[in-house]
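As structure tokens, the structure follows; a few thoughts come after it.
Removed from the display is one protein chain of the complex; every other protein chain stays in position.
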Amino acid sequence: VGVVIDGCPAGVAICEEDIARELRRRRPGGNCYVSPRQEEDAPRLLSGVFEGATTGAPVAIWIENRDADSTPYDAVRHLLKPGHAQFTYLAKYGVFDHRGGGRASARETAARVAAGAVAKALLASWKIACWAYLFSVGEVICGRGELGKEYPLFCPDSRARQEVEALLDSLRAEGDSIGGIVEGRARVGAGLGEPIYGKVEALLAGAMLSLPASKGFEIGAGFGAARMRGSVHNDPFVSDGGAIRSGKNDAGGTLGGITTGEEIVFRVAFKPPSSIQQTQQSVDLSGAPATYAPPQGRHDPCVAIRAVPVVEAMTALTLADLALRSRLSHLPDTETS
Amino acid sequence: VGVVIDGCPAGVAICEEDIARELRRRRPGGNCYVSPRQEEDAPRLLSGVFEGATTGAPVAIWIENRDADSTPYDAVRHLLKPGHAQFTYLAKYGVFDHRGGGRASARETAARVAAGAVAKALLASWKIACWAYLFSVGEVICGRGELGKEYPLFCPDSRARQEVEALLDSLRAEGDSIGGIVEGRARVGAGLGEPIYGKVEALLAGAMLSLPASKGFEIGAGFGAARMRGSVHNDPFVSDGGAIRSGKNDAGGTLGGITTGEEIVFRVAFKPPSSIQQTQQSVDLSGAPATYAPPQGRHDPCVAIRAVPVVEAMTALTLADLALRSRLSHLPDTETS
Amino acid sequence: VGVVIDGCPAGVAICEEDIARELRRRRPGGNCYVSPRQEEDAPRLLSGVFEGATTGAPVAIWIENRDADSTPYDAVRHLLKPGHAQFTYLAKYGVFDHRGGGRASARETAARVAAGAVAKALLASWKIACWAYLFSVGEVICGRGELGKEYPLFCPDSRARQEVEALLDSLRAEGDSIGGIVEGRARVGAGLGEPIYGKVEALLAGAMLSLPASKGFEIGAGFGAARMRGSVHNDPFVSDGGAIRSGKNDAGGTLGGITTGEEIVFRVAFKPPSSIQQTQQSVDLSGAPATYAPPQGRHDPCVAIRAVPVVEAMTALTLADLALRSRLSHLPDTETS
Partner (left out) sequence: VGVVIDGCPAGVAICEEDIARELRRRRPGGNCYVSPRQEEDAPRLLSGVFEGATTGAPVAIWIENRDADSTPYDAVRHLLKPGHAQFTYLAKYGVFDHRGGGRASARETAARVAAGAVAKALLASWKIACWAYLFSVGEVICGRGELGKEYPLFCPDSRARQEVEALLDSLRAEGDSIGGIVEGRARVGAGLGEPIYGKVEALLAGAMLSLPASKGFEIGAGFGAARMRGSVHNDPFVSDGGAIRSGKNDAGGTLGGITTGEEIVFRVAFKPPSSIQQTQQSVDLSGAPATYAPPQGRHDPCVAIRAVPVVEAMTALTLADLALRSRLSHLPDTETS
């Protein structure tokens, strides 16, 4: 997997270890509750960084993947795997790949996390921070994560974590999987975002729904707002020692697509992984009914957990893009005088 | 308001009346339950259409707006209107506009609907159809709309419609507003969509969250999928007279970001309109606390209703873009032989 | 004709008269040597400007064209006009337009000049200036123009101007036309331009070859450099009171695609206008040989003259784009500290 980050300014401090550290957070073998495949996510900076800082040239990162044995899939190579993208890739490109999954594989999220590490370094120079944590797994609510804190399983609440662990154990025993929700947050000043098609929430929604297995996005009160009255939902403006603030944050940090200065808060829904250890109904490539018996192997029972650092990375990339663009939105006084 | 549609192929049949008809559907005065401002949405085709069909040149449409009296706002011209984008525009551009709202105004959606009319004409040549309807207003569930049917208030279920009407009447009496959800659908063959960042759901989510007042997007089982097990959520592939189909549609019509050939189904959450006829807490431009007493006038109590044709238009624009792009995804046999 | 300028920062001072003034410079009836059609180039600012300055929203400009009588062309409506784009438009879009010319018409350059007026206003805030003048008409060399000076026929040398006028008179009598070269210049600091595909000369070349009737572009020593030796062509670096300058400017103001701080100097070749008052060999739409007898009317004998303000406008647009992008190339010290 590789990624090229174009448009990163010169002078951003970054090194391979910064990227490796982020990659380790999403690594399947990172803890005993996520998929134990031992992928070597050692990133190589191929270009764009010189003596510990970006040069203004595109930053190219290459992540070698040594461990991808597709032989287990040989037995089911002519069957469509339920919930997977083989069928749609076949319809689109006329190519059928019976192996793990190509560009629809969650492996590609390593590239996003690597790019996100660069974006985070850039955002740091503007004191913009973003983070994410597990909001829920199935019916279990996981609490609210704080900036800068690392939680086992990305679950802030320790009691909820025990419930999640028990749930994952039983799912693994049953060969089943479960969905979950990731919550993302960012601290950023007022005035970021572009009107119409470049709204903060539009870019975040597009970024999050581009993640494998994501099925929904909401900001602030989100779908809950659809049941609220305006008199309840409207955030009053209040005076906070002279500064203009919002009295509450049902808007989730934006108005008209531009940041208010309150925390950006959003949630992303992930479906249960479609790779489960149960026989399922399917068809073969000729369209004839068949029974899909999955090859032995171990998979994530809950993709939402691994998705936490990916959501964080996509948030960083989206905000870095907007922060750069915002430098073009008006002429600084020094330039007009 | 104007819009320029670039990239529309030559030979698509379209005339001003096609556009006007779509614009009338979103017109505030179109029925007695939405805002009665009598805007003249007469569209003018400025370029790109000759003798009833597109020429390949950009299609420019101009919609004159004759009625926009901003005098009522003079009394509150130094106050921040809660829930509005004046504050964030001021932060971004250094310009404060006490009037209706500029690019954050719902007026801009007229341009989207006009462009959507052209996109629909293009999609028709590929037999792709999309439609939308009201899914809920507050707690009222509105049923499921069929392709090609027009419902008063865009509400498919007549009993629910009575409830919605009663709710809107009481909100109008209280000077309050309510949120709602719009459901969109599309019929399209398998193979549409681009991997990674151009996934169908990513482009739809970005398009929908770019709409004024939208707060959430979900596709298929959406946020519900976050509570489901894989064994329940996975749609089995079945044989339908030789054709490969899905036994159910929790995926919402896409796998790996590419259409399966099943109906695309998604929902968009809209917040309650922030323009309400109640006094609210706010601040003036200096940051001092103030009471915002809204000027007399009548506003939509539920923006989700007017949003239905806009959701439909954005769906058409998104799918037209993807359908054009899909013509580039592989070489037709005639070209390689 | 209309144009929408996206990406212009807020706070740039501009009004309709600034645009109208530039448009008058390219107006065919502006002097007796260019085409006397009396087009009303009155520009209307439709959006993006409020109280004399840009707001950050797209700047839309509409220029009404009242005078475009296509009846003279009725007699030759089934013949291909030599040197015109009707044939290629027919091949591309399947549409044949016997009238003036659509998007291949020189009328579209009005939109470029209008947009260029906005770009010039933006460049002024960074003290970047660009200008253009007539370099040659046929064999006549026209001298070198200075920044801020207006010359009749855009020809800096008055003696050369008399020759050009005599040449144009005789061409008009013969119903013939002539080619010419426009030279453009810009004063801009060092460091503008992007590596690889965004080089200053690449963007300028692309912009200039997008102009109707242009056939060539060269920067600095240009085609002459192809006959020079390195020992002659290399510009030595010299010390100018501590500042690093070039001892001469055969490079034309760029090295590696990025400005050196010396003046940018380039030339654009324009072919003789293909609309001439002489009978010419052609074919009709069925491919049968035919004689093209042009309808009476008066056309520019030399499009290079009218092209001068258009070259200037395209230079301004290209540099404004690069100047904006250059604000993203490295982090200012104030942001990293």
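A, B and C label the chains in the order they appear, each numbered from 1.
Keep in mind that, in the parts below, a residue touches a chain if its C-beta (ideal position, glycine included) is under 8 Å from a C-beta of that chain, and two chains touch if they have at least 3 such contacts.
All values derive from a computational prediction rather than experimental measurement.
Checked against the full complex, the candidates A:Lys92, A:Arg112, A:Arg185 or A:His299 give a single residue touching the omitted chain, namely A:Lys92. Listed residues C:Leu23, C:Ala85, C:Val113 or C:Ile264: the one in touch with the omitted chain is C:Ala85. Note on the undisplayed chain: of the listed residues C:Ala75, C:Leu147 or C:Met228, the one touching it is C:Met228. Residues of chain B that touch the chain left out of the display are 7, 9-12, 56-57, 125-126, 195, 324, 327-331, 335-336.
Listed here are the chain C residues that touch the chain not shown: 80, 82-85, 87-89, 91-94, 101, 103-104, 108, 136, 138-139, 171, 176-181, 189-193, 195-199, 201-210, 212, 214-223, 225-239, 242-244, 247, 251-252, 254-261, 269-276, 278, 280-283, 287-289, 304, 326, 329-330. On the side of chain A, the interface with the absent chain consists of residues 2, 4, 10-11, 46-47, 50, 55-57, 60, 62, 92-95, 97, 102-103, using the contact rule stated above.
FYI, only the chains that are shown with their structure count from here on.
Touching chain A and chain B at once are the following chains: C.
In terms of their C-alpha centroids, the spacing between chain A and chain B amounts to 26 Å.
One simple way to say how far apart two chains are is to compare their mean CA positions; for chain B and chain C this gives 40 Å.
Centre to centre, using the average C-alpha position, chain A and chain C are separated by 46 Å. Residue positions of chain C touching 2 or more other chains: 10-11, 56-57.
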